[in-house]
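One chain of protein is taken out of this complex; the other chains stay put.
Then we have chain A:
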Amino acid sequence: MLETRNLDKSFGAVHVTRNVSLKLERGERRVILGPNGAGKTTLFNQLVGELTPDSGSVHLAGEDVTALPVAKRARRGLSRSYQKNTLFDGLTVEENLGLAAAVHTGHATRLWSDSLSKPEVREIVGEVAEQVKLMPFLHAKVSEISYGVRRQLEVGVALATRPLVLLMDEPTSGVGPEMSKGFHDLLNNLPRDLTMLIIEHDMDLAFDVADTITVLNYGEVVFDGLPEKARGSSLLKEIYLGSWENA
């Protein structure tokens, strides 16, 4: 469904992505682990097209999309959420979801009708609000909801384009353990055929949702495999101890 081949990227002398090859099957839920600065977000940026890799390629549903701009990749079914909330701040939760659903349904560029009141758009907004538990907040502005709820909306907006592949950059970053757990239940309840790539810091939570795990360190894939294997690996123990430098 989503594949990278020998992706490589440097910022000046800093080599942030080193020969990364990943392959996600349809419906696969893969968690990316790695310490701060490992290049996880930079990898996402290359996957969606916000950054151009120095070399290597990105493939979506069997097609090479490396040369496609962000919007075109998105329209082919690639959607992402951000590590730092990237929402429509002055607007309501409903409008945030509606703008995304409007793009997906093709109503976002029409002049003769209101995208937000279209039945197809409203249907998606309702479904997504249900999926990410935003029903009680639909009419609240982003500025009026709590940080945790904003994190839910961050994923909701990405989901409202009805993607084939959903990339989530630390969806639970900054929220408490209670809410974090709820978040993972929510992810587990998403449709099984949705392919997901999730950057996560908390290992236990990662094991909650992961079919497969990739570990990045200094821009390099240092582990790629099943969670059971990862659990036993000495490498991941190092993450627990937080002493990656010695790994």
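Here is the rule we use: contacts are C-beta pairs under 8 Å (C-beta built on N, C-alpha and C of every residue); 3 or more make two chains touch, one makes a residue touch a chain; residues count from 1.
As a convention for this text, contacts and distances are computed from a predicted model.
Student: Among "ABC transmembrane type-1 domain-containing protein", "succinate dehydrogenase", "Electron transfer flavoprotein subunit alpha/FixB family protein" or "Amino acid/amide ABC transporter membrane protein 2, HAAT family", go ahead and choose the protein name stored in UniProt for the chain not displayed.
Tutor: "Amino acid/amide ABC transporter membrane protein 2, HAAT family"
Student: Touching the absent chain in the whole complex: find that residue among A:T17, A:S79, A:Q131 or A:Q152.
Tutor: Only one of A:T17, A:S79, A:Q131 or A:Q152 touches the chain omitted from view, namely A:S79.
Student: Looking at the full complex, which residue from A:L99, A:V132 or A:I145 touches the chain that isn't shown here?
Tutor: A:L99
Student: Among A:V20, A:A38, A:L60 or A:L87, which one is in touch with the chain left out?
Tutor: Selected residue, touching the omitted chain: A:L87.
Student: Residue by residue, what part of chain A touches the chain that was omitted?
Tutor: Touch set of chain A with respect to the missing chain: 48, 50, 70-72, 74-75, 79-80, 86-91, 95, 98-100, 102-104, 107-116, 157, 161.
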